[in-house]
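Here the complex is missing a single protein chain, while all its other protein chains stay put.
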Amino acid sequence: MSIPNFIIPDLLLLLFPFIVIGSRLFCDAKSNVPWRIANIGFLLIFMLLNFIPLAGGEGRFFICNWRVDDFGVFMREVLVVSAILGMWFSKDYFMHAAAGKPQMHQIAEFIGAIAFATFGGVTVVSACDTITFFLGLEIATIPMYALTAWNKQDQLGSEAATKYILMGSVATAFELFGFSYLYGFAGSLHFDAIHNAVAAGTSPLLWIAVLFLFCGIGFKLTLFPFYTWAPDVYEGAPTPVTAVLSVTSKATAIAFLVVLVYGPLAPVQEQIAPLIALLAGVTLFVGNLGALKQYRLRRFMAYSSIAQAGYIMVALLGTAAMAKTAIIYYLFVYAVSNYLAFFVFGIIGHHREEIFDSLRGLSKQNPSLAIALAISMFSLAGIPPLAGFFGKFHLFFSGATTGHYMLIAFAVLNNVLALFYYLQLVKSAWVDEPDGHLNPLRLTRRQRGVIILLSCAVVVLGFLPFLSDNIFVGFSGL
Amino acid sequence: METVLFNLIWVIPLLTVLACIPIPATCERALRTVHTASVSFVLLVVCVLTYRVFALGAAPADPASTPFALRFFTDIPWLNAFNAHYIVGADGLNMLLLALTAFIVWAGVLVSYKIKGNQKVFFALIQLLATSVYGVYMSFDLVLFFVFYEMEALCMYLMIACYGSGRRDYGGKKLTLTLAFGSSMILATLFGLYFESGTGSWSLMEISKVTLPMDFQMWAFPLMFMGFAVSSSLFPFHFWSPDGHSAAPTAVSMLAAGVMMKMGAYGCLRFAMFLMPEAAKIWLPYVVALLIFNVVLGPFIAIRHKDLKYITAYSSISHLGLIFLGLAALTPVGLRGASLQMISHGFLTGLFFATIGMIYERTHTRDITEMGGIMKKMPFLGVGFVIAGFAGLGLPGFSGFIAESTIFIGAFQQDSTLTRIVTVLAILSITTTAVYILQTANRMLHGPMPAKFQTLTDGCFREKLVIVVLVFCLLLIGIFPGPFADMLDLSIAPIFNRF
Amino acid sequence: MNLMNCLILAFLLFGIGVWGLMRRRHLIGMLISIELMLNAANINFISFAYFTAQDSTAGALFSIFVIAVTACEMAIALAIIVTMYRRHHSLDADQLRDLHD
Partner (left out) sequence: MINDMTLGYLILALPLLTFVVNGLFLGNKCHKAAAALAIACNGIAFVCAATLAVHYFTSDFAPNKTVLFQHDFLTFAGNLAATIGMLIDPLSLMMLVVVTFISFMVNIYSVGYMREDPSAGRFFSLLSLFSFSMLGLVVATNLFQMFIFWELVGVSSYLLIGFWYHKPSAVSASKQAFILTRFADSFFLFGIVLVSYVVGSFDFSTLNDLSLHAFKGETINLGICTVTKAEALVLGSVMIFTGGWGKSAMFPMHIWLPNAMEGPTPVSSIIHSATMVVAGVYLVARLFPFFAICDNTLKLIMVVGAFTMVFAAVIACTQKDIKRILAYSTLSQLGYMMFALGVCKIGQVVVATGWTASTFHIFTHAFFKCSLFLIAGSLIHQVHTNDLDAMGGLRKKMPWTYWCCLISVLAISGIPPFSGFFSKDEIILAAFQSHHYVVFGLALLTSGLTTFYMFRLFFLAFHGAPRHEGVKAGHVHEDFAMTLPIVVLAVPALLSGLLGKSIFEKFFVVGKLHVPTLVKLSHASWIPVVAVAVAVVALALAWFMYGRPKSNIARALDDINRGPIYKVIYHKFYFDEIYYAVVRQFIFGGVAATARFIQDYIIEEILAFTVWFTHKLGDLVRTAQAGYLPFYLGTLIVGLLLWRFIGGLPL
């Protein structure tokens, strides 16, 4: 039996962690071989993904239970990009310790874990029944627990991991409960069957299932009030893990919701809309409020990412095609801007504590880095012509297709709040004078390269039409 | 060819920024030369095009641009995801505003040769700001317009907070956030316009073809109008401008007060009032009530201030109030007066802030009580300031008088009680304007001079050039208002026809 | 012995889990109550599979998967708690106060 080529990247992604980790057996701890393999492997997968022709419609099926539709393809790209960036970002932490944190070891296993998480995300978007769906979610989550506790010496890390896994298990319990009721309602695990059942008619069982599912995933997507773990975990976990967490796990979670809302639950989207709108509004408001007076960088990013989650939820109110377009595009933009910010923080964090005051005098000390920071912040704040604005514009546009103007008005007004705290960060980098003399920051070639790459991406990704086209054209069919 | 030139207007600043990236920040001389060259070129281009528009007069324009008669009309598909187009063009109003911008940007670059700090970044930011303003004044697609309109926030904060003076962080935040607040209100309505109009297009001309549902207009118009009015510092959203201006460096004050504050009024006229005329007819009479603060109380507040930039800021607030008086009059004369005031006040306040900046550079204080008699030491700058003052209090011969009298006559034609009252109050408050302007000029330029100012020097050639050019513009409009009025009337007619 | 009873049982189990989670301060105890909640879900699956669902194998299958998954989840949890114990020398949830605003 011949393997269809659109499945190859997934298979590679599945084998990839084993190869990387296995390579450790054949070379000593210091060697760079696993790192090289990892780079080649991920880039190869990314290339292959880009070669998959867009099919439109229902997508293609692999042994009838593994769907690769266009949304899936793009989600794969997002996840792989996030994994690659996370890997590049983490490299420095394995070479020398960050300020105030012990040095990290076992990069091969680290990358393997990231790869597993990525594969989990891929599983979620390719699932056609709830078992696969649930497994994907778990595969995506469990490595994250491990990653959070990667620094066995680090007290905060282990505490964060404990909090994370305890709450995560509860959330898993919620989801399972939800799935069980969904199963009970539809009498089947297959999405199409559920879809038909839902279309046929609703019952309290269904709504309880929906409630539990949303609460469960609300934990992973850091919706209100399930976000409480995020600030602590973001702060406690090693910085590269925080970066991966803020992109990959969010991407997985939102993909989960998209598949759910536009898959089996599509017939009742209108009834769910109020819940989505509420979650979106409250979450972005609370996230913005929480970020207002932060002075620790990663905790700040945690709240900002909570707010971003709220913005993403707005898109779920729209029609399928528009929402998927918006979310994919936004995730790309969000990943790029977020990683840009994290790269800058990482460079700072290698010399000083990761707080706002460490950024003082950055514009004098290393202007290009300060510009990169400003770009990423303004992009996250959604200021045109940076990519972040167009991302948010997509989300709101998708939300507006069903006429939720008030929610959008609320969301854009919150943008002002967001702009305020992003400006706080820009201020400390651009305006505040350093207390004493700062030793100049030394950037490795990889860091400089990545920062330039990401900055350019953030600047042009938005308004250059051909870039946006090749991402969206696939959905014109949906 | 002309169309290409026209599109270059906003491209050139960006290209200049890119061109300057390889130049190290240390050789400021080269940077200044490059930027000066680019802005001068843009100025040249804009002047030529403005003349072309004037020469074409009422000649038929591209039919695709009806109901407007847009020159250099360009329409290219841009973001297919939501069908946004790149639609630019210009009629008399746009072209004059573009010319104003070009002049102010040119002057702004010239006055900030001596700015402290990283000049590379500063000039780059000025150019970005220029791009955004040019873009605003030429784009007729809502998305494109908004992208340009919101870009300003990106530059303003950094420019004020890094290169400003006094409470620069506070001022910069206040300004940026308030403007962002306004533009967020606009953004909220844009989606409504797109979906409620049902044309599936962001183009101004397309949307204007359908009549928007009344219930939508009723909430969308005030939202959009106030959103725009925020950046024109209409009461109660004026609080950002005094602090912002006083904190900002000279060039930024010039750009902010000279052209950015006009973007709001322009938006009110071109977008809010044009797209939702029915609601405008209902709402605008109430807007007039807000003007009592701008027009009547603004000058009084200026009287009580000692800081030159605060005084100028409040005078801007009152002058912009007049713009809204003209808009709210809903008569052709009033609209024309409003747009005349936009242009005239741009030059006027540009001159004001330019001279203030130059004086500040020398005296290192903006407190008029600490100054005095500096007319002896710097007659040229002093005369420049006095001329700005006279233009500001609406002296015939300068553009201000033309604009204001047009607004008064136009506003008086509106036969609504509130408008009548406010118009009369506005006419009577030209005295208050005179009071604070003369008081400032006298305190600062005349009387005995403190010993510490003995060493002051008059403006150098560069600064004199700026002053002369701006004064020339003021006089040109003031003495030959005819052509400008005609250009504006042509571009206002399609807007007024909707009422 | 009908569906409703099983559902009520499952729900009670879930409630007990929640109650335990709230009451307990000992991390292991909390893990156990989470186990209860997970198993409540399992009972749901089984009972739905037994009584109503048209493809009843799926439900059973799912519960088996759940057991497997929760097993490894618990493994990781215990590992983390062990490292945590090495640092904090206590398993009291109230002691975890280093990370906060």
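The chains carry the letters A, B and C, assigned in the order they are written, with residues numbered from 1 in each.
Simple rule for what comes next: contacts are C-beta pairs under 8 Å (C-beta built on N, C-alpha and C of every residue); 3 or more make two chains touch, one makes a residue touch a chain.
For clarity, every value in this text was computed on a predicted model and none was experimentally measured.
**Student:** The chain left out touches which of the shown chains?
**Tutor:** A, B, C
**Student:** With the missing chain put back, one of A:Pro4, A:Pro53 or A:Pro274 would touch it. Which one?
**Tutor:** Only one of A:Pro4, A:Pro53 or A:Pro274 touches the chain omitted from view, namely A:Pro274.
**Student:** Tell me which residue among B:Leu8, B:Cys47, B:Met218 or B:Ile430 touches the hidden chain in the full complex.
**Tutor:** Selected residue, touching the omitted chain: B:Ile430.
**Student:** For the full complex, which residue in A:Phe42, A:Trp88 or A:Phe226 touches the chain that was left out?
**Tutor:** A:Phe226
**Student:** For chain B, enumerate the residues touching the unshown chain of the complex.
**Tutor:** Touching the chain left out of view, chain B contributes residues 236, 239, 297, 300-301, 303-305, 331-333, 373, 375-376, 390, 393, 395-397, 401-402, 405-406, 408-410, 412-413, 415-418, 420-421, 423-424, 427-431, 434-435, 438-439, 442, 445-448, 481-482, 485.
**Student:** Which residue numbers on chain A touch the omitted chain?
**Tutor:** 162-163, 166-167, 170-171, 174, 202, 204, 207-208, 210-212, 214-215, 218-219, 224-226, 228-229, 231-232, 271-272, 274-275, 278-279, 286, 289-293, 417
**Student:** Even though one chain is hidden, which residues of chain C still touch it in the full complex?
**Tutor:** 18, 21-22, 25, 30, 93-94, 96-101
In the analysis below, only the chains that are shown with their structure count from here on.
**Student:** Mapping chain-to-chain touches, which pattern fits: line, ring, star, complete or other?
**Tutor:** Contact pattern: an open line, chains touching in sequence.
**Student:** Work out per-chain C-alpha centres and flag the one nearest the whole-protein C-alpha centre.
**Tutor:** If we average C-alpha coordinates per chain, A lands closest to the whole-structure average.
**Student:** Whole-Å distance, chain B centre to chain C centre, using C-alpha means?
**Tutor:** That gives a centre separation of 64 Å.
**Student:** Could you list which residues of chain C touch at least two other chains?
**Tutor:** Touching at least two other chains: none.
**Student:** Quick check: in the complex, which residue numbers of chain A touch chain C?
**Tutor:** My answer: residues 129-131, 134-135, 138, 142, 145-146, 149, 152, 154-156, 158-163, 165-166, 169-170, 172-173, 176-177, 179-181, 183-184, 187-189, 231-232, 235-236, 299.
**Student:** Of all residues in chain A, which touch chain B in the complex?
**Tutor:** Touching chain B: residues 325, 329, 363, 367, 371, 374, 378, 383-386, 389-390, 393-394, 396-397, 400-401, 403, 405, 408-409, 412-413, 415-416, 419-420, 423, 426-427, 430-431, 463, 465, 468-469, 472-473 of chain A.
**Student:** Considering the complex alone, what residue numbers of chain C touch chain A?
**Tutor:** 10, 14, 17, 21, 27, 30-31, 34, 37-38, 40-42, 44-45, 48-49, 52-55, 58-59, 61-62, 65-66, 69-70, 72-74, 76-77, 79-81, 83-84, 86-88, 96, 98-101
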